[in-house]
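Structure below; questions to follow.
In this view, the complex is presented without one of its protein chains, the others remaining in place.
What follows is chain A.
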């Protein structure tokens, strides 16, 4: 049966990337005048599912004891068979819907072969010939650019060490799963992460500068978090990017691209792209061609380095996986997923602004919101906007958001329960302003004087500079709610009754 899908699907090669001429017009960039930079990204986002993509064992977190999340299937024991985790499919579908992509009624799984110590079966299961979804888009609000998404595919996590034949830098070692002890001449393998589900999201080459690429990753990250399909955590390796970079003269054909593998921070990605552009320009200015290469990025030197040329690209011997039947999705099922979709970031933003919130308040709320915990299997955590919605239900949203949003929003919104009354909660967290309580202020000032007798005496002697220390003490004990000016005059009133009169 596997033959059918393969034969019906065109032999898919990603030639689109080189042939597509973007609709975007050339924009001058002072960093490289007269040149156009073209960037496309492949983002690998780890699916936030409880279980792995094809086995019952649970996904692992960093720092768990080695080989505690391994079933015989994960270790590629003979006689074991894969079993597709439907939750991973659902989260992949959410992602496809959020990116406005065409979900394919029929997709299938293929094996990508290579030998590596932490790839026990000798192949990685991916969707090469028929991906889950095609032709989506992601709008970047700041750059005002719409980046086209070529495809979204489900796959097993690839051994990171495979991508880095060179010695690993410190931050990568955290996620690499094959370690070598030179003293004992022993390699240790940890299969905790083997078989975890990933979504590979491939963009078209629609970005024109490193900052747009950065915004793309941040926007995608926030989107994946908001729908719960991935926690998008780059430090822990659950979101990684491969960047394709080329340069060309405006109006001319696209240049030869180089792929920088496995970038795990937006900042490093931007540095890597800038470095790569300058490397291309240096080659071209000497009249030399840019060779098509796969490159790595050294975080310590901020430079890219050659991993392999086009000629020594490995032959992965792709083959349809005969153990996995095609994934058939009917319209009803997709519609069901669509109905249960959480609100997307741009929808929340639009709604908040309709409610009268300023751009800045919206940004703060959304930023706090995106920091919330992402639950497993698509369970949605209650974030800042959800809490704001609960607070603002019978109130003026503008007033609610002004409850000292900037300073303490994180504290308020991070509280999980929405059942508490907001005014009580605000009091408990000492968020309410204190101007209505003059006696209380006097109490605080007396306390400060008792606490700091030497300073109080100095003030009495006329050393007004020391007064600041007392004011600071009162502000501290009031947890910042007191009006500093009022405190100052209150203290002067108590310590220097003659001067103030």
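Note that in this section a residue touches a chain if its C-beta (ideal position, glycine included) is under 8 Å from a C-beta of that chain, and two chains touch if they have at least 3 such contacts; residues count from 1.
To be clear about the criterion, contacts and distances are computed from a predicted model.
Asks: Out of "DNA replication complex GINS protein PSF2", "Actin-binding transcription modulator", "Dolichol-phosphate mannosyltransferase subunit 3" or "Amidase domain-containing protein", what name does the UniProt record list for the absent chain?
Replies: UniProt lists the chain that is not shown as "Amidase domain-containing protein".
Asks: Please pick, from A:253, A:282 or A:328, the residue that touches the omitted chain in the full complex.
Replies: Reading the full complex, the residue touching the unseen chain is A:328.
Asks: Write down which of A:69, A:111, A:148 or A:225 is the residue touching the left-out chain.
Replies: A:111
Asks: Can you list where chain A touches the absent chain?
Replies: On the side of chain A, residues 1-4, 6-8, 11, 56, 72, 75-81, 83, 105-106, 111, 113, 115-117, 120-123, 189, 315, 317-319, 321-326, 328-330 touch the unshown chain.
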